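Note that this complex is displayed minus one protein chain, with the remaining chains in position.
Let's turn to chain A:
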Amino acid sequence: MTDAHTTGTHGTGPFIAAIDQGTTSSRCIVFDKDGRIVSVDQKEHEQIFPKPGWVEHDATEIWENVQEVVAGAIVKAGITSADVKAIGITNQRETTLLWDKNTGEPVHNALVWQDTRTDALCKELGRNVGQDRFRRETGLPLASYFAGPKVRWLLDNVEGLRERAEAGDILFGTMDSWVIWNLTGGTDGGVHVTDVTNASRTLLMNLHTMAWDEKILASIGIPAAVLPEIRSSAEVYGNAKGGILDGVPVASALGDQQAALFGQTCFAEGEAKSTYGTGTFMLMNTGSTPVNSYNGLLTTVGYQIGDKPPVYALEGSIAVTGSLVQWMRDQMGLIKSAAEIETLASSVEDNGGAYFVPAFSGLFAPYWRPDARGVIAGLTRYVTKAHIARAVLEATAWQTREISDAMTKDSGVELTALKVDGGMTSNNLLMQTLADFLDAPVVRPMVAETTCLGAAYAAGLAVGFWPDTDALRANWRRAAEWTPRMDTDTRAREYKSWLKAVERTMGWIEDEES
């Protein structure tokens, strides 16, 4: 994509390189001082499915890919390590790896966040309290996504591992730790660190002290010797050793959704971003207090810049958004491409009375009802596939509204505007519908790659490439803004119908214990 920039005004740098170690691929993007993309390189890695519900990654392959895309992006940009002021890291969150610190070899494939093998273990760890046993300390429910129980599973199931771990030969890390340790030398003096945002997804860190919680470590059964040092999201952890960026400071780490929050410059309390992909993740900055959620949201760390106090966030996720459009294309065959959903939906004025609640694997935030299954409600002879297409887009918008309402209830802060990114932001009808249902403006920034940009911003702040967050705000450019056009009565009536449809999904699975 570098060839698009023949007219650009990048000058001669300097630049920041951001590494995004994601779920399906690793990418490196080089940014200039204005936050514009100079070059991109990307490589996919294998998804390993040993059993139903199990998902693994080969961490060695991932590290090789990271080195390759970094070299690729630097070469495409036509620059050298001397032009790069810092390296920033962002990563798929919660994916868990243990490796031998003497050989640098992973002891097992990484257990990916989607992997559900720790379901039973999480129930067991809940004891008589249930899934909220560690919520007060960690902000999280006991769920299979999070790293802590995955570490325990590995210690229990890889032969001899617990002894090696207790002897201090084994290191644990999420993918940020793995990349940073390797970048800074690996077995030759690599630094073993993680940042507060990644640590906040382990179920092992106390949100109030920003330190590993000894009681929880003992409860889950994890020796402290394997843990990385918890650092801020923006500081120099060490310098790259070897490779094309030899000597360049490694200066940021942020989980991918937190990086997007940072890249969208949501630096003030009440500012929120929502990333629309296969699923959707919405995060709201709640300032210097970790807000307890009573409405099914997660409390997490948004970011921490150097020795400044940490900034917290509330997080809500929607399991099925872009994947519902894919389902309409691949399973239903109602459209030929994802973009066509808008064409079909635009051919009618409204949903014709139909509502689609895609509770394919239960209802998530704010309901948390695993017994729910998907429903299309309100069907009459009048309803066409175009109305269903419209209901599909409305489902994403209503679910965003539900999360936004939960955030308002928990934080007491009204959403003033929603910053959006991700693939579905090219859907104009969806963005307008979002603004209509939220009754708030929806804003798309000019750089779509907010995740990498966030990592670059944090790294640039750490090395003084940018002076402060105000300078980053000045870089933010509005590419489009959708303003609410729906009248209050219509919105209220439609929301009521949506909630009725949601009600009808519940209790479908009868014998599942929840």
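Here, contacts are C-beta pairs under 8 Å (C-beta built on N, C-alpha and C of every residue); 3 or more make two chains touch, one makes a residue touch a chain; residues count from 1.
Just so it is clear, contacts and distances are computed from a predicted model.
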{"item": "Protein name as given in UniProt for the chain not displayed, \"Sarcosine oxidase subunit delta\", \"Multifunctional fusion protein\", \"Metalloprotease TldD\" or \"Glycerol operon regulatory protein\"", "value": "\"Glycerol operon regulatory protein\""}
{"item": "Residue among A:Ala218, A:Ala339 or A:Leu379 that touches the chain left out of view", "value": "A:Ala339"}
{"item": "Candidates A:Ala167, A:Ala268, A:Met332 or A:Met446 - the one touching the absent chain", "value": "A:Met446"}
{"item": "Residue of A:Arg136, A:Arg477 or A:Lys496 in touch with the missing chain, whole complex considered", "value": "A:Arg477"}
{"item": "Interface with the undisplayed chain - residues on chain A", "value": "1, 3-9, 34, 36-37, 336-343, 423, 425-428, 446-448, 477-482"}
